[in-house]
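All protein chains of the complex are present and in place, except for one that has been dropped.
So that you can tell them apart, the chains are marked A and B in the order they are listed, and the count of residues begins at 1 in each.
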Amino acid sequence: MPEPMGFYTDTTVCIGCKACEVACKEWNQLPATNGGRSKLSGDSYDNTRRLDGIHWRHVKFIEQFDAERRQGRWLMMSDVCKHCVRAGCLEVCPTGAIIRTEFDTVVIQSDVCNGCRDCIGACPFGVIDINPVSGTAQKCTLCYDRMRAGMTPACAQACPTASINFGPIRELKQKAQARVEQLHGRGERGAYLYGADEKMLGGLNSFYLLVDKPEVYGLPPDPKMPTRNLKRGSLWSALGAVVVGVVGLISLRSRRDVNV
Amino acid sequence: MDISRRDFMRVSAASGGAAALGGLVGLGADLAPTLAAAAELRIKDAKTYPSICPYCSVGCATLVRTVDGKIANIEGDPRSPHNEGTLCPKGAAIYQLHVNPNRPTKVLHRAPGAADWEVWDLERAMSRVAELVKKSRDETFIERLEGGVRVNMTPAIFSLGGATLDNEWNHIHQKLMRGLGIVAIENQARI
Partner (left out) sequence: MADSDCVIVMGSNMAECHPVAFRWPMLAKARGAKIIHVDPRFTRTSAMADIHAPIRAGSDLAFLGGLVNYVMNSPRWSSEPFFKTFVLNYTNAATIVSDEFKDAEDLDGVFSGLKEYTEKIKEWPLNAFLGQYDSKSWQYATAQDAQAGSGWKANTQQSGEQPAGDERSSGQRGAPAQAAPPGPPFEPLVKGLLKPPARRDPTLADPRCVFQIVKRHFARYTPEMVERVTGCPRDTFLKVAETLLASSGADRTTSFAYAVAWTQHTNGPQIIGCAALLQLLLGNVGRPGAGIMALRGHASIQGSTDIPTLYHSIHGYMSHPSALKKHDTLANWLAAETSARGYWANTPKFMISYMKSMYGEAATRDNDFGYEWHPKIIGDHSHLPMFVAMNEGRVKGMLCIGQNPATSINALVERRGLGKLEWLVVKDNWVTETATFWKTAPEVKSGTVKLGDIKTEVFFFPSAQVAEYDGSFTNTQRMLQWHYKAAEPPGDCRSDLWFTHQLAKRLKQMYANSTAPRDAGFKALTWDFDPDPSLPHEPGEVPPTAGDPDGLKILKEINGYYSDEPTKHVASFGDLKDDGSTTCASWIYCGVFPAPGQNRSASRKADPPGTPGAQLGWGYAWPANRRIMYNRASADLNGRPWSERKKWVWWDGEQKKWVGLDVPDFAATKPPTAKANPDAIGLDGLSGTDPFIMKTDGKGWLYVPSGLVDGPLPTHYEPAESPVRNPLYKQQASPVYKYWKREDNALVQPGDSRFPIVITTYRLTEHYLAGAMSRFNPWLTELQPELFIEMSPELAAEKSIANLDWVRVSTPRSSIRAKALVTRRLRPFTIDGRVVHHVGMPWHWGYEGLVTGDVVNELTSLVADPNVSIHEGKAFVCNVEKV
């Protein structure tokens, strides 16, 4: 078996170019919101707003300036599925559509998914949503197809400043630790790793170097596994699994009206 | 060139979404049963052509992959000392310059004063343009200025564009223009 693979995202070198968002869409052939006719959010340079079924990478922008502009920084961070070692989505999935791969990553098999949405609620990071084209739950696959062919995932390949690093988790952790030490040495005392150790959901196979509190980046400081009490949804899903075609169709229609 | 939402959805599903979504088919053999559904690399049998990004001037190298003669994927060329396989968002979207429902593929003609376009045959349009270039050149050609200086030129035809285009085009185009006596040749380097 290959060793666990993942992403280490160094937010201190992210230039917010969004190449990762587009490279992901190119490879995975994902559509744009409303065919590209979206609205200005007014929130810095973020106009795609969040991870969902058609945005498997999302760049966040955080402006921090004091009134006199004596202190100022513009934080940017490319967010993605965390590929948790203890993955809530996988645990609640009633159809077995969500699997752990040989690379220790978490993948939703679109042809098995019935669109029940349980995983959407179960993810503490808000990563998953329905792709309106397929009507199924979708998220980053860590380019499972490319990994199997020995290729780098599209986003990491495209990233011009090596903010997104891809590789064996073991090597990524060493690299990340060295970078934290380098930043500390340069006086960037606030630099730390988020999700690199096992305390957080057994470890995130996509972890981050941050320089401010997790909440600033919209990340939970202490992400939890979902409660098991998802009876209603599960029941609905079990039914859905039986009549997968019909449910898929309904889901496709309803989501189109909302999202597309 | 408005495309309706429905058109866009259809295209996404046919050329886009389907490749990724329907592409998740099982390979089986080397995987545990729970991993039965795996992705087949959609560029498995692709032909690869080295290319260059047409956006800014950094000159990022790309690889264009085609399947059955159709472009299937365009991404950074990892060998390039300029970009080492990386791209910016525009570079990452070169695919959509080529495969795009908004893309015009017909010659359009608007008659003087007309309210709308008419689709024209390519050959007809080329002949008409050649006729107009000759007519305007012949009407406005200056052999000598009033002061007597020989100039053999016309200032009345303007050629604009070229900074996004190839060296070879720039050469034959400036050659044709200057050969005809057309001196007002400009591109984006000026602005």
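Everything below uses one rule, namely that a contact is a pair of C-beta atoms (placed from the backbone, for glycine too) under 8 Å apart; a residue touches a chain by one contact, two chains touch by 3 or more.
Keep in mind that what you see is a predicted model, and the values were worked out from it rather than measured.
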| item | value |
| --- | --- |
| Contact partner of the left-out chain, one of A:T48, A:S78 or A:N131 | A:T48 |
| Positions on subunit A where the hidden chain makes contact | 13, 15-19, 21-22, 25-26, 31-40, 42, 44-45, 47-48, 63, 65, 67, 69, 72-76, 160-162 |
| Touching residues on subunit B - with respect to the absent chain | 1, 8, 47, 49-61, 64-66, 69-71, 74, 77, 79-84, 86-94, 96-98, 100, 102-113, 115-117, 120, 122, 125-134, 136, 139-143, 145-147, 149-153, 155-176, 178-191 |
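In this text, only the chains that are shown with their structure count from here on.
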| item | value |
| --- | --- |
| Euclidean distance of C-alpha centroids - subunit A vs subunit B, Å | 33 |
| Subunit B to subunit A touching residues, read off their complex | 3, 5, 8-9, 12-13, 15-25, 31-32, 34-35, 37-42, 44, 73-76, 78, 83, 85-93, 95-96 |
| List of subunit A residues in touch with subunit B within their complex | 17-19, 21-23, 26-31, 34-35, 96, 99-102, 109-112, 131, 133-134, 136, 141, 144-146, 148-149, 151-152, 154, 157-160, 256, 260 |
